[in-house]
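With one protein chain removed, the remaining protein chains of the complex are shown where they sit.
Should a chain be cited, it is by its letter among A, B and C, assigned in written order, with residues numbered from 1 in that chain.
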Amino acid sequence: MLSLPVILVNFKSYPEASGRRALELAKVAEEVSEENGVTIAVAPQMVDLSLVAREVKIPVFSQHIDTVMTGSLTGSTTLTAVKDSGAVGSLLNHAEKRMIASQIEEIVEEMNRNQLISVVCTNNFRVSKALSLIEPTFIAIEPPELIGGDISVTSAKPEVITRVVKAVDKLAPDVGILAGAGVKNGKDVKRALELGCDGVLLASGVVKSDDPRRTLEDLVSGVI
Amino acid sequence: MLSLPVILVNFKSYPEASGRRALELAKVAEEVSEENGVTIAVAPQMVDLSLVAREVKIPVFSQHIDTVMTGSLTGSTTLTAVKDSGAVGSLLNHAEKRMIASQIEEIVEEMNRNQLISVVCTNNFRVSKALSLIEPTFIAIEPPELIGGDISVTSAKPEVITRVVKAVDKLAPDVGILAGAGVKNGKDVKRALELGCDGVLLASGVVKSDDPRRTLEDLVSGVI
Amino acid sequence: MLSLPVILVNFKSYPEASGRRALELAKVAEEVSEENGVTIAVAPQMVDLSLVAREVKIPVFSQHIDTVMTGSLTGSTTLTAVKDSGAVGSLLNHAEKRMIASQIEEIVEEMNRNQLISVVCTNNFRVSKALSLIEPTFIAIEPPELIGGDISVTSAKPEVITRVVKAVDKLAPDVGILAGAGVKNGKDVKRALELGCDGVLLASGVVKSDDPRRTLEDLVSGVI
Partner (left out) sequence: MLSLPVILVNFKSYPEASGRRALELAKVAEEVSEENGVTIAVAPQMVDLSLVAREVKIPVFSQHIDTVMTGSLTGSTTLTAVKDSGAVGSLLNHAEKRMIASQIEEIVEEMNRNQLISVVCTNNFRVSKALSLIEPTFIAIEPPELIGGDISVTSAKPEVITRVVKAVDKLAPDVGILAGAGVKNGKDVKRALELGCDGVLLASGVVKSDDPRRTLEDLVSGVI
């Protein structure tokens, strides 16, 4: 459903990518993606999801889904709301929004049924293996100690990625792998793909960049 | 900041008010508000907030705020994101999203500093008194057993409202009072205002109505 | 560490098994266990853990562990506290206390390192498979719709148990399987063992029994 490899940019709750600026950054991502023929996807803040999804053509992800229920829930984000927003999928279980195991399973199953793309974040080898059996679209392996840091997981812990790629390939071959944490430039992207990943998940590297367009162009250069 | 009285419609997570339909319902509310000169405000689902706030001129509220922090948070709704969305304020501590006492205080204080309107939901007399000392813009008293039901709090428990209005008037005279739970029609609105409220908070009555426009027109008739 | 099969009795938060009565019920379990040479273990309420563990010789489990950390935590149950209590292990991720996936992994790993017995509860086939890769001592499969009910999982859904037993045997052969939900009598225990389980996990069947001793005797008869 998504042309691979993918560079997925999580806007987190950075003021630099909030409201009007969410839209601007998403449009820059769209332009870089179209100019280079490389898939760039964005995960804006919860409140900006419908707006961004309506205004850009690149794939838009929610940062989280609370539940498969609908109705008498206030302040929650339902799978239905994400689907109706025009998003193509969602991050789940991000290090900053860890989820209950059985809820990941319930939500992923319903996302699969609805052709929504699920990106389940994990923190280490064993959790990656375990959650791959839930059969999300992607596992995004992000060692927490590297998140927001200056060293890419692909340099700091390439063996973790290699082991996850290999194990998941055996346990759940349909599940893709994204490398996250510390990814900053085209070299990191290139390395992630060489290690067998289907793309990368990153945040501050783009959102807090002085020049997000140039950073995105550098990132896609790792694919081309 | 809000012309009183106010009829505040919480879209909850009803599929009837999600995505494109959120926008449609908000526009109906805008029309009924403008035609009748009565303040109608809407609280769409989290993911629809920026979109709805951009497309209608009536006051738009968030259903919830998680934190006053910004930055390395994924899947959360920050005060900054709500402000940047164009919303005028937020519900807090709804029965379906109860909040930690000290966090309500921290968020309300920061909302006051940012001229955002805070609507703190409460479940009974004592909690209403206590949270009025936090000095939100409004306390919305909603006895949980009446939420989503057919009998308005103004009929079922008028004495709770009267006691809250009186106590808050003494403890925190700047804090407004909304009546919630079971509000369905103009008669309920009229009664709420007679009991000393500054408006009403409702959800299913409008969102699940066969004819939301007519329901809204009936509701505003309670003001005129 | 535990002589199998095991009948594990969760006291939940039943007043019938609280305080002084926790001790009484644990002593009855101890007597029935010793008289029949069948392992009965008990999981008393959190506040009763140290007391019960000190007073009986049968294996005592915590109902939950919050964290592997120690120190500046108030109102939490740490792995260290459980270890120091004299308990031999803990339930984790019970349907009434679901846990974050990565925390289950972190706690189980630390329990393994400390020779503590971990019983990770799961709700269905897929979650059971996934969490078996975390390598707890036991997976306790409890379809939530049968918990507290009158029909044992071994009668209502024997195929779920069979599939879990088979899959876990392949994925993580060292992990034991307990059958939970609706287990009430010796026949249910017998059936669980025939299906390949290493024991059962039950609660109300014993705790709310008019005659817990007789119920326990009936349960152990399923083993003998």
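Everything that follows uses one rule, which is that contacts are C-beta pairs under 8 Å (C-beta built on N, C-alpha and C of every residue); 3 or more make two chains touch, one makes a residue touch a chain.
Bear in mind that the values here come from a model prediction, so they are computed numbers and not experimental data.
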Determine which of the presented chains are touched by the chain that is not presented, and list them. B, C
Filtering C:50, C:112, C:155 or C:209 for touch with the omitted chain leaves C:50
Chain not shown: contacting residue from C:85, C:124 or C:215: C:85
Just checking the interface: what residues of subunit C touch the absent partner chain? 10, 12-15, 18-22, 43, 45-52, 54, 62-64, 69-78, 80-87, 91, 94-97, 147-148, 203-204
On subunit B, where is the contact patch with the chain that was removed from view? 93, 98-105, 109, 122-124, 126-127, 129-131, 133-135
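Assume only the chains that are shown with their structure count from here on.
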Thinking of each chain as a vertex joined to the chains it touches, would you call that graph a line, ring, star, complete, or other? line
Expressed in ° and rounded to a multiple of 5, what is the rotation angle of the C-alpha superposition of subunit B on subunit C? 180
Per the centroid of Cα atoms for each chain, what is the distance between subunit B and subunit C, given in Å? 45
Go ahead and note the Å separation of the Cα centroids belonging to subunit A and subunit C. 37
Where subunit B touches two or more other chains, by residue: none
